[in-house]
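Here it is, the structure, as structure tokens.
Of the protein chains in this complex, one is absent; all others appear in place.
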Amino acid sequence: MTFGAEFVPLTLPPLVIAVLAALACAAPGNFLLLRGQSMLGDAMSHVVLPGIVTAFLLTGSAAQPVMLAGALAAAAVSSALIEGIRRATGADPGAAMGVTFTAMFALGVLLLETSGAGAVHLDVEHALYGNLEGLIWIDATGWASLADPAALATLPPELPALAIATAAILGALALFWRPLTIATFDEGFANSAGIPTRWISAGVTGLTALAAVAAFSAVGSILTIAMLICPPATARLLTDSLPRQMALSLAIAALSAALGTVIAGYLPLALGLGFSVSASGSIAVLSGIFLGLAATIGPRRRRLAAAP
Amino acid sequence: MVDPTPIPVAETALAVTGLTVSYAALPVVEGINARFPKGTMTAIIGPNGAGKSTLLKAALGLVPAVAGEVRAFGQPVAKAMPRIAYVPQRAAVDWEFPARVIDVVQMGLYRKTGLLGRMTPALKAQAVDCLARLGMADFAQRQIGALSGGQQQRVFLARALAQEADLMILDEPFAGVDAATESAIITVLHALRAEGKTVIAVHHDLATVSAYFDRVLLLNRRVIAEGPTTTTFRRATVAEAYGNTLLTSIPA
Partner (left out) sequence: MTADLLQALLFQGGYNAALVSLGAALLGLAAGAVGAFTTLRRRALTSDAMAHATLPGIGLAFLAMAAFGGDGRNLAGLLIGAGLTAALGLYWLQRLTDTTRLPEDAATGAILSTFYGAGIVILTVIQNLSLGRPAGLEGFLLGSTAGMLKSDAILIAAGGAVILALLLILRRALAMTAFDPGHARLMGINTRAADMALLLLTLACVLLGLRVVGLILIVALLITPALTARLWSDRIGVVALLAGGIGAFAGHLGASLSLVLPDLPTGPAIVLITFTAFLLSVLFAPGRGLIARALTRARQAALVRA
């Protein structure tokens, strides 16, 4: 068997999906980082589960759009809850988030375990680590299949869905780049300049939720959190320019995803072990290692000395 | 450089020698020499950015100094800390914190109770008394965030009183407080001076310097002048500190 005959059906689709998910998450992650909301990604990736399960229980359908709508609705409910808890209790944002996402995730798990929603082809482990390795392209026979429309039609459905979502997220960020940066840097000034900062804020939350939802079914919550946070944080330690930070974070995210998938699939085999390990986990670890490197030798890793 | 007023060390509550503090390689205060005699009340005055708060914080070891020495009651400040109380400009605390006014004042008694010691009825009474001296006894059971800014300032001063310190250092105790609070605070500070305690305060209101304080330290990154209010708080020296001459309310 040639390399292509094995690589194209078994490794290429997970690799492309991982890269797309990484790009979708890392892009809004840059703004979360600068707005001091990085943990919102953590919260969003947890609340997707109850959204998907509830949508299935209500409609009986496991179609992609239904799941997406359920997850987005859950994201909206949770951000309203977080804000409500902050107002009602005066708790700091971290604590309000912690209360919300643990309760919603617990609800999702209970619904899943007690309602027989197993038909969603979803179990808790899947929600946590994703199922990247399972997204194979059965009909592909080698590199030639990439030019074969009949074979392309049998690509895992997650791939085109994720491609659309990623394009939408990157497009929205590009379109609203200027007001986004102004509102992130100085909300008061943005208000006075006529930028609707509340909508910008809701938009960032919405894009994060969309990224979490789109990535979730393919790569699980762990990779979603890692990609929302680690590549932007790494890029932040490398440059002072926001456009460069964005570009670097996307490059780092893509590199982590591609390299992580390949390492997970082939490194244990190369070491003589007869199995592969979790691709999502490897990608997350790799992105963490990149951050560790940047934190040790990154040219812009230090804080500016505090003014009195 | 102005020579510090020569006072024998034994009578000095706080002695600052050659103190320099820098943020990001820029000196904020430079070569500060100052003596604060026991039983006196000194105002530290100077324009914005003169380094007044920084001087206090560095003297207390809250921000690191590049050079210089600070001694309190003849000892290094770290050793004399039990005899010093400090009231920051506005306490940077979580106002939602589950603490009542009396709990905050009792925190000033920590050196007496330590980790495990009992909060005895005598100590509790002392905390209530400190509140009463600032006219806040009726608010003892309120949650700390449920007070006005001036009332909060009085509570933090009561916490400092509970420490029974010999040296009281305050950073703009009158900033943004109402007249009632200002008069309550100054009464307490004057009473402390009468008990032989030493008070040092950063002060902004030039109109009240002469009435409130017996000594001044004029600061603008360096010491401009230091000494008794009557001889030192003069138009010429103040103008030098503030860099202008529009100070007609000050004696020439």
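For reference, chains read A and B in written order, and residue numbers begin at 1 within each chain.
The rule is short, and it goes like this: a contact is a pair of C-beta atoms (placed from the backbone, for glycine too) under 8 Å apart; a residue touches a chain by one contact, two chains touch by 3 or more.
Every value quoted in this text rests on a predicted model; they were computed, and no experiment measured them.
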item	value
Among B:F36, B:Y86 or B:F233, residue touching the chain not depicted	B:Y86
Hidden partner chain, touching residue among A:V16, A:L33, A:A55 or A:L135	A:L33
Missing-chain contacts mapped onto chain B	60, 62, 81-82, 84-86, 88, 91-94, 97-100, 103-104, 107-108, 110-111, 113, 115-116, 143, 159, 163
Residue ranges of chain A at the interface with the undisplayed chain	33, 36-39, 41-42, 85, 88-89, 91-92, 94-99, 102-103, 105-107, 109-110, 113-114, 124-125, 128-129, 222-223, 225-226, 228-230, 232-233, 236-237, 264, 268, 273-278, 280-285, 287-289, 291-292, 295, 298, 300-304
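Note that only the chains that are shown with their structure count from here on.
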item	value
Chain A-chain B separation of Cα centroids, rounded to whole Å	52
